[in-house]
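What you see is the complex with one protein chain gone and the rest in place.
Moving on, here comes subunit A:
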Amino acid sequence: MSSISQLRARRLARALATAGMLAAGAACAGEVEVLHWWTSGGEAKAAAALKAKLQTLGHTWKDFAVAGGGGDSAMTVLKSRVVSGNAPAAAQIKGPSIQEWAREGVLASIDDTAKANNWDALIPKPIADGLKYKGSYVAVPVNVHRVNWLWVNPEVFKKANAKVPTTWDEFFAAAEALKKVGVIPVAHGGQNWQDFTTFEAVALGVGGVDFYKKALVQLDAATLKSPTMEKVLTTFKRVKDYTDKNAPGRDWNLATAMVINGQAGMQIMGDWAKGEFLAAGKVPGKDFVCAPAPGTSKAFTYNVDSFAMFKIKNDANVKAQKDLATAIMSPEFQEAFNLNKGSIPVRLNMDLAKFDDCAKQSSADFVASSKAGSLVPSIAHGMAVPSAAEGAIKDAVSQFWNSDKMTAKEAMERIASAAKVK
């Protein structure tokens, strides 16, 4: 306990020191209103750290936290605020939604802040591109989640005499072994984004990076109807045979709990699942294993949380808004926040000494993939395609997952026609 509080004290001291330097430059104080849904334990702590930092700069932090619905209710509130001409300074918006909001002409450029802090060198290009509208930054990234993870309970695997799979063939072999010893092989929650999280892992593992980009990011019709796609879909459907009957509607964290208590062997889920393991007092590498989803060790599916900056009027508030952007990208905040959230910092070349092994591996793969060009956006988490098409594709994939009658060919047709939704 004492070591943690010491750690926190040190972190705070460092934050204060940087803040002091910045404060010297702050001419006048403004107010930032920030819309977010960081209301759960670790997230709320991270938000409080950001608030403290802005207060040391002399700005007022107006909290605009809207709980629930993975941000749906927050978005509804945000829309009404923006329509009435009273936008907050920043709001938690990510992926192509940033472009959608920018197209409505309500986002502000923070290019000068980005240039002053050299963001272009700090953020990998595919991610930076997603934060820009017409070449200028309109949003600031907070973290990177890796989505293509496989979470494994090693104790159960030992009992079944199975090994952690690195390819899909090994995955099914392991699943078969787990089934024999009476364990649910794959913990799954049947909600459309979870179905899709599994689907995109299979697509990346079976089809490879180029296929993934062409089919699911560019939505190329020919690739969506190719034999590779058919193979992806059949493999995806095979996974379902290893899930349990009660999966429909189950929340992801309940599925993770099944892996934690040994009821199930593995789960395909993003690194927020790590938070559940850690909260249950489990140690990475010993009580649970994090491995890249089968066949995807050389690639990285990202889900980047970010804050979009809105056009606001008052000059002092604009100054505060820019300080907020600087603060979010600062190494101190990135470290503090991501330690709490289970994700990794979006800044390249950060010291990761305080992070656990899963995060270190995630970060190493992140850097390697960003060099190799195998960094791909997660569709399940709204990073790749506009929300209308994304929803329609998710619907089609879920329908295929749930239906006993639909063939892979039919599913391909449906996905291809869903991809045309604008």
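Definition applied: a contact is a pair of C-beta atoms (placed from the backbone, for glycine too) under 8 Å apart; a residue touches a chain by one contact, two chains touch by 3 or more; residues count from 1.
In this text, contacts and distances are computed from a predicted model.
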{"item": "\"Electron transfer flavoprotein subunit beta\", \"Na+/H+ antiporter subunit C\", \"Thiolase domain-containing protein\" or \"Sugar ABC transporter permease\" - which is the UniProt name of the missing chain", "value": "\"Sugar ABC transporter permease\""}
{"item": "Hidden-chain contact residue, picked from the options A:T56, A:Q92 or A:N192", "value": "A:N192"}
{"item": "Sole contact to the chain not displayed, among A:S97, A:T113, A:N338 or A:S370", "value": "A:S97"}
{"item": "Residue, one of A:L35, A:L57, A:M75 or A:V259, that touches the chain absent here", "value": "A:M75"}
{"item": "Positions on subunit A contacted by the hidden chain, ascending", "value": "72, 75-76, 79, 82-83, 97, 100-101, 104, 190-192, 195, 244-249, 386-388, 390-391, 395, 398-399, 401-403, 414"}
